Each structure stands twice: as structure tokens, then as C-alpha cells.
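Below is one structure. I have some questions about it.
Note that one protein chain of the assembly has been removed; the remaining protein chains are unaltered in position.
Note that the chains are named A and B in the order they appear, and that numbering of residues resets to 1 at the start of each chain.
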Amino acid sequence: MVAASVTGLAARRLTSGYTAAMVLLGVGVSLLPLMVSNYILTFVLQALMACALAGSWNLISGFTGYVSFGHAAFFGLGAYAAGIAIAKAAVPAPVAIASAAIVAGCAGLCLGYPALRLRGPYFAVGMLGVAEALRVGITVAEPVTGGGRGLVMPPQDVLLPAYFSMLALVVLIVAITRAVATRPVGLRLLAIREDEVAAEVTGIQTTRLKLVAFATSATLAGVAGGIYAWHMSYIDPTTVFAGSLTVRAIAMTMLGGQGTVFGPVIGSVVLSVIGEVTWARFPFLHNAVSGALIVVIVLFIPRGVTGVLQDRGVLPRSRTL
Amino acid sequence: MIGALPVAIGVAAVACGGEAATPAAPASGGAAAPKGAPIKVGASVSTTGSNGKTGLYQVEAYKLWIDQVNARGGLLGRPVEMIILDDESDPTIGTKLYEKLINEDKVDLVMGPYSSSVTQAVSTVTEKYKFPMLAAGASASDIWKRNYKYIFGVYSVAESYFYSVIDIAKAAGMQTVAIVNEDTVFPKATAAGTAEYVRKQGLRIVFQEQYPAKATDLSSLITKVKAAKPDVLVGGSYQPDSILLTRQAKELDLNVKLLAFSVGAAIPEFGTGLGKDADFVMGPSMWEPVLKTKGNVEFVETYTKKWNREPDYHSATGFAGGQILEAAVAKAKSLDREKIREALSSLDIETVLPGRYKVDDTGTQTAHIAVVIQWQGKEKPVIAPDSMANGKPKLPTPEWKARP
Partner (left out) sequence: MGTDLATAAQVVVSGLLLGGLYALLAGGLTLVFGVMRVINLAHGELLMLGAYVACLLFAATGLNPIVALLVSIPVLFVVGAVTQRFVVNRVVNAPLLTSLLLTYGLSLVVTGTAQAVWTNDYRSVPFITGGFALGEVSISRPRLLAFAVSLVLTGAAHVFLTRTRWGKAMRATAQNADVALACGIDIDRARMLAFGIASALAGAAGTLVSFLYSVYPEMGRAFMLKAFAVIVLGGLGSFPGALIGAMILGVVEAGAAYLSTTQIAEAVIYIMLLAMLLVRPHGLLGTAER
């Protein structure tokens, strides 16, 4: 690892301290069910879900710079794959979630292949179109999906297992991101973000690399959707394909620091908590308040919390962060 | 972007505890001022997002009910306070908020949210904790098809909204029907129920199609309806699409003998937004201010005084929900939720709504009577059922060209 601004030893200490803090956070979250009410658990579960979406979005967009505005598509597909499996075939949850992963992953491969040929804004808006088209498709396929009436699953109290599944998913995403970031593959992905043509010239197989990253990202978002469906036992197309799911993931990643390992985690913790704390004070203005918050993030901390800390020399410029 | 979810998950708390804890002077009945620890009633209603407009009526009605309960001496002699949160029209947030109300705020009782889809989602939470809930803002029958024990309907199921309208059409000798609807929970249920009833009554469906929420142009749909030449056009629709359908029907010269919309037509803004073009349009209504139901005059009066606007039927269903809960607690003589559940399943009472409150084994409302209104001039008299009507249906609707 390169530690640019601090001496090697101090940097290593800081880095391991930072990582330790994150591990501690994980342990804390996993012990939470022993201490708090189901409301807090539901809140944390939903924050974890946001975190999973942010983390999976970060894998493709944070690293390669391909800004996907249709990430919710894979969440929605996963939710419906799992939902249908539970509602129509009464399969156990692990099977349902596995089918969510498979469906979302395959969709990622099939859609990513053509879509990743598009660049910049064309890719962003193209993916937005993908998400919309899929939402309509699910709505129209009424016999299987229940259409606009939504899909009703037999209700079951799965808060705790869903909670731990979502936590496990977040840990998995962080582990994958860390593995990517600390290996040459991470550098190659970042090279695509900086200059794709140059990356290609240096011998990086950009097409294959992008596709793998995209499919992985889609699979993970799909799993999040599957767990969501399992937990809610009722899903409808407008909710699970909502563009706001994508935008929230993007905002969280940006706040924490895109292309970093723990950025999405930090971003989702901060934004979820702020959201939960501020609503009571601005009952009729909370839409505007969250908007203003985004504007502030973009204008004043465009490189995210991680970036700011690194610039100030608080954190070393290590890629394991 | 799409959807109504802001970036931060937020909810609005409408503080009303303070207001409720100091009840107004006892009403003329001379009830004693409530004493003891307040009873907490919790609800989450959409006041922002796509259902924000209608949800607000329900919130206002809940608050009015709380005022009046306290003025009457509270529940079981104890004051009542209400915690109302905002789910932003998002079922995900709704479920979280009912977890909060039950676990964090430790409410004694809950009331239902607004909209069928949010109710569908949050009833899984209330069922889990065995909290009986009156669905004061939902009517899709799917909600009662899951063998839940703790959810009770306040007004007619969406499927039955157009029964009376179809009866009127049949009585007037009309034979063909076109049905269009928005592709979301409630309008879909309305359309499905209407289609079944139309067939049962021996009328013919000549066209049926759905359109997406927030559609801004329905000209192709209207063109197809026009080609099908129906006698009746029924729309499973909300306010903006009801107005859009009427406008575009006039623009494209689609003439039917009877035009009816579900939620849209009964709203006062339908008349103000369309002016003369609203005339002859019919719509089912769960309640109307002119109805002579029990306590209705007083309800309209106090509501208008408190909120500076007339109640909508969503206000009335919310208020009726409160009345029913009050009756159930009185019958159960305790806050024991099992006893309240039993009371809710066996109660048979009058509310401000037309008909009565009575549910079947599934919790589905069976005794409420939906009325039908028709726009005539700037008024919307009730034209059916006969026992409650204060006007006569004007049929058939003249062709657009023949109208001023």
C-alpha cells in the first residue's frame, strides 16, 4: 500500500485503527438485536439495505465511473424473483434469495453486454430506461407478478433472520470491495474510470472487466431485493423499482467517498441517521431538507468523507479504506 | 426522478399530544373531564408523496375525532392522545413506522394508514403484534383475502364501487360498457369488481384497458374507446386522470351516455377544474356532506370550523374509523386488544358513513352503503340509492357538440 502523506508506520496504524473501527461497527450491529426494540431493528435493517445498494452500486460506478441510474432495476428483479419463488412455489428463504441472485446476475450480464458500450450520460440515461422498461414489464406480466396490485406472500415474522441476512450481505459486499481494491483488478477498474482508451492501450481487457463488475454489482443488488421481499412479504412494482432507491444509493456513496471500501458504509450510516433524526423537526419540509443536504454534500465535500479525511492527513491514502 | 421517496428516510411527526392532553370544556352532555394517564393511539398516514393530498383529509379527521373524544370524557374515562406520522406514500416506510408506534412509542391502539398498498404492507406488522386495526383509508379486497384476524374494513371494498352506477345504466337500457383504469392497487380492484358485476348484470364489456400512473396523455386510449362505441365509460381513476380523461374525451369528441369515475369525480376540485364539462359525470362516494346520517351535520360543521375547509369523503372514513374504535373500546370495557378485536368483529353500529359498520368473518366491511353522485350545474347531488338521494339522475349525457 502506498501511504503518501504520513509515514509508513503511522499510516499503517491509522489504517488498522480505521479498519478496526469498521469491524467494531459490524460487531455492534450484529449484537444489536439483543439490546433494542424491533423498531430500531427495522430501521437498521432498512439502513443496511440502503448500504447494500450503495455498496453494490459503488462496485460498478464508483470504480469504473460508469454512472448507472438504473441500479434499482436489479433490486426490483431480485425482489420479484424471490417474491414469486416464495408466493408461488413456497420455497424456503435461502432458495428464494439464491434465485434472486441468479435472476439479477443473469440480467446484469445480458443487459450489461450491450449497455456498457454506451458512455457517460448515454449510459446513465440508458440504464434509467432499462429500469423503467423492466418496471413496466413486471407490471404487465400480471398473471405471474400480480401486476400493479402487488405480490402478496404468506406473511411470516422474519425480522431477525432478514436482519442477519442483510448484515451478512453488507459484510460480503465490503469484503468483495476490499478484495477488489487491494488487488491489481481494482487499479484496472480505476484506470477505466480515469481514461478508458488509455486503459485499453495498456492491455487491460476493459470490456470483460466492466461486464464482470457490472454483473457482480447486479447480483448483489438482487440479493438485497430478495431479502427485502422476504422481509416485507408484500411488494409492488413502484416501490421496488423506484428511481429514488438508486439516487439514495448514489448520494450515500458520494458522501462516504466513491471508489473506496468503506465509503458507502459511512455514507449510508450518516444519511440514514440524519434522516431519522431530522424528520421530527421539519415535518412538512423534510423533502426540501434532504435535498438541501445533498446540495451541501456535492458543493462542499465532493470527494466524500473519506476523501476529506485523506486530504486533511487524518487518514492515509490507502486503498484498503 | 421517479417515485416520491426523498433521499433521507424521513417521517413527519404531527405533534398533537399537547393539544389532546388538555381537552376542551366538556360538551353539552356534561361528561366529566378525562383523568389518568393518556391512552395513546398511533397511526401513520401519507401526508406527502403521491397520496399526500387525500391522506391529509384523513389526518385532519383523526385529530378532530381526538378532540371530540376528549370533550366527551375520553376513552374509559382516560384522555386520549394520538401520534400521527407520515409514511410519504411508501409502504416500506409505513411498516417501519408501525414498528415504531408499537415498540417505541408503546401505543395502546392503532388506526389505519391511507391507501390500499400501504395498508396491505403495514397490516403484516399489526397482525404480527396482534394489534386490531381499522382500515380507515383502504378498500382493496385483497387486504382481507389473507386470513388476517386483526384488520377490519370501514367502508365498501373497491370492487363494489360501481355496482350502483351499473344498476343505473342497466335501468336506463344501456348495454355496452368500457372500463379503463390506472394500473395500481386500488383502481385495479375497482375495475376487476366492476367487470365482474357488468357481466353478471348481463351487460357487455366492449373495451377494457389499463394505463400507467401519472399518464399525461390518454389520447390513444380515448381513440380506442371511441372506436368501441360503448354506452357507458367507467374509469378506475384518481383526480388528475379523471380530469384528463374528461378533457380528452371532449377534445376527441368521444360521446358516451354515461361517464363515471371512481375517486376523482366525487372530489369538489373535479367540478372546479372542469367547470361545465363536469356536468353529467357520475361517481361513487363513500360519504357526502348532505347525507342525513347520524351526527353528520355536526361532523361537517365542526370539521369545517377546525380546518377551514369542507371535509372530503376520506375525512369521513377517517372519522368513522375513530367512531368505530371508540365504540369497540366501550364495548370491550378495557384496552385488552383481544377483547377489542372481538368487539370489532361483532359490532353493528351507525357512524357518519351511510349504512352501518359490520364486518364478516374475514374482516371485510359488509354493511356500508356507497352512494352515487352526479355533477349537475355546480352541485353534486346524491342520486342513488333512492333512500338517500336528494336528486335525480340526468341521463343520457348529451353529445359534447350539443352542450354549451
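Quick note on the criterion: a residue touches a chain if its C-beta (ideal position, glycine included) is under 8 Å from a C-beta of that chain, and two chains touch if they have at least 3 such contacts.
Treat the numbers as computed from the prediction; the structure is a model and nothing was measured.
Between the chain not shown and the residues B:196, B:251, B:301 or B:360, the one that touches is B:251. Note on the undisplayed chain: of the listed residues A:29, A:84, A:151 or A:250, the one touching it is A:250.
From the options B:214, B:333, B:378 or B:392, the residue with contact to the unseen chain in the full assembly is B:214. Taking the complete complex into account, A:126 is the one of A:126, A:146, A:186 or A:307 that touches the chain left out. Interface residues of subunit A with the unshown chain, by the touch rule above, are 61, 65, 67, 69, 114-115, 117-122, 124-126, 128-130, 132-133, 136-137, 139-140, 197, 247, 250-251, 254, 258, 284-295, 297-299, 302.
Where subunit B meets the chain that is not shown, the touching residues are 1-2, 4, 6-7, 47-48, 50, 52-53, 56, 183, 209-212, 214-221, 223-224, 226-227, 239-240, 243-244, 247-248, 250-253, 269, 272-275, 277, 400.
Convention: only the chains that are shown with their structure count from here on.
Averaging C-alpha coordinates per chain places the centre of subunit A 37 Å away from that of subunit B. Those residues of subunit A that touch subunit B in the shared complex are 37-43, 46-47, 50, 132, 136, 139, 147-150, 152, 154-155, 157, 228, 232-234, 236, 238-239, 241-248, 251, 271-272, 274-276, 278-280, 282-284, 286-287, 289-291, 293-294.
Interface of subunit B with subunit A (complex): residues 1-14, 47-48, 86, 90-92, 95-96, 99-100, 102-104, 117, 120-121, 124, 127-128, 140, 142, 146, 148, 182-185, 188-189, 210, 212-213.
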